[in-house]
Structure formats: structure tokens, C-alpha cells
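The complex appears here without one of its protein chains, the remainder shown in place.
Showing chain A:
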């Protein structure tokens, strides 16, 4: 039954990248070990570990589901998933500032990227009037003295405009956090995370009126999941998280959930200076840190479970040998 449930969760999470599948793969491998060992205590442990990882993955997709529709238009239909391109202009890694440094790229690529950045800037200028739509992208091309067909450089659909904006937000967040590094180190972890989240959410504030439409345009919560996980990763790196094991995944999953739900909170917040949103972010970060089981040390519930699992496996092997 464990394998049956794992396979159903696997099917449910087919869109997730390999990182999110690792807990499932680990649970599947250890469940095979369990069936050979027939150690009931180990079986319970694996099941608990698998349940915890499933909860983390599911909690994120539940938080990001958009519940607010733009009042002026009915929500657009969900676009069918596009086949994975093998070579594409829309390289979010590069637009997010990672990957090759500018001087390492051939000149033609640099021209295209600077044009993409210019098109994105123009398109965002039209978003308040035209929304996150094809018209905004076409108008952006016209602003740059190009045929509207050049909007294809930004992507094939309006959801690509939203993703480009999110990638640019991540890039700007990384730069801003690098600058602020020395100041942030003086604050406790909770305050550091809240400050970083606040910076990231403030980038959405200029587009607050149309953000519900942007989320609807994305079509599905998993479409921008990679970008939200990247944002969470940037924040964790900036506050000093150097982990490279399962806690890396846990931290990013939980923080991207906090980020997404705080953005949704912002959409209906009319308090002066968005005070209610910042208070909500504060509460959410407090709960997140409690869930991850860390105050300053990078520990975590899954880390503890993993250690206990290793210890039990070693005990079992020793007892079999002995």
C-alpha cells in the first residue's frame, strides 16, 4: 500500500521537478528495503518521513491556488501544457542573472537579451492599462520600433510575460539582498527573513490591481513554482542557510508557500502602508520557523527523522550480522 500511495502522489505531482521527487524516490527505495527487512519500527518511520514530505509538497500547492478572480473579466481558460522546448529564447536562468556572465556570451545572444529586457520593461509599463495580455506584449514591441510579431521574443503566451516579470523580481531581489548583507547580519533570523520577504512582496505592489489577473493568466500554481522556489532560495542564501541535504528542500518549500500566500493576502489588503500584510508575513514566518524546528541552527523536522532513520537502519544491520 505504501508503494500504491507513493505512485498516486507521484502522478499527482508530475509537474514537479526532480528536487521535489527526491523525497518520494527516497521513500520508495527505503520501502523496498523495509519489505526485505520486515522491521515494523522502520516501516513506521519511513511512512512518517514520507507523510511529512508529502505534506510539505502538498502544503505549497494548496497555498498557491488563486482564489480571487479579476472582477472585470471571467477567468481565462487554462492553457494546455506546452511540449518541453529543447532550445528556447526564454531562458529564465539567464534572465534571472544566473548562468553565463554577460561577457562570456556571444554578441548575438547579448543583443537578444538586452532587447528582451527592453521589451519586458515596455510591456510592464502597459500592464496597468492593458493587463497581462498579448496586447501589452504587442504594444511593447511597437514602443521599441519593431513589428508586434517581435513580442514572441518574450514568449509564446501572456503567462510568459508574468514569468519574465517574476524572474526579473528574483534577479533584483538577489542584488538588493547582496547590497544589504552586512546590515542584515545584525538582526535575528526571524527579522532577516521578514525583511527579505517584505522587499520581494513590495515589488508586486505597483501591479497589485492586476496581480489577480496575472495569477489567473499563469493558469496553474505549478507554472511559476520554479520561480517562487528560486525566490525562496535567494532569501535563504542571503540569511545564511548553507545546507545541502533534505533541509534545503524543506526550507525552500515552506518559504515559497509563505511568499505565495503573503502575496495573496496583499491583494485584499487596504490598510495604510499595507501594515496588515507585513503583520501577516511576520506571523507566517514565525510559524514556518516553528515548523522547520530551527531558531538559529539549521536543523529541522526532516533532518531529525533522517538521522533517526539512519540510526535505526544501522542498528538493524548490526543485529542481523550479530
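Please note the rule applied: contacts are C-beta pairs under 8 Å (C-beta built on N, C-alpha and C of every residue); 3 or more make two chains touch, one makes a residue touch a chain; residues count from 1.
As a convention for this text, contacts and distances are computed from a predicted model.
Asks: Which name from "Sodium/potassium-transporting ATPase subunit alpha", "GATB amidotransferase", "2-methoxy-6-polyprenyl-1,4-benzoquinol methylase, mitochondrial" or "ApoA-I-binding protein 2" does UniProt give the chain that's left off?
Replies: "2-methoxy-6-polyprenyl-1,4-benzoquinol methylase, mitochondrial"
Asks: Specify the residue from the set A:124, A:151, A:167 or A:313 that touches the hidden chain.
Replies: A:151
Asks: What residue numbers in chain A mark contact with the hidden partner chain?
Replies: So the residues of chain A touching the unseen chain are 82-89, 108, 111-112, 115, 134-135, 138, 141, 144-153, 156-157.
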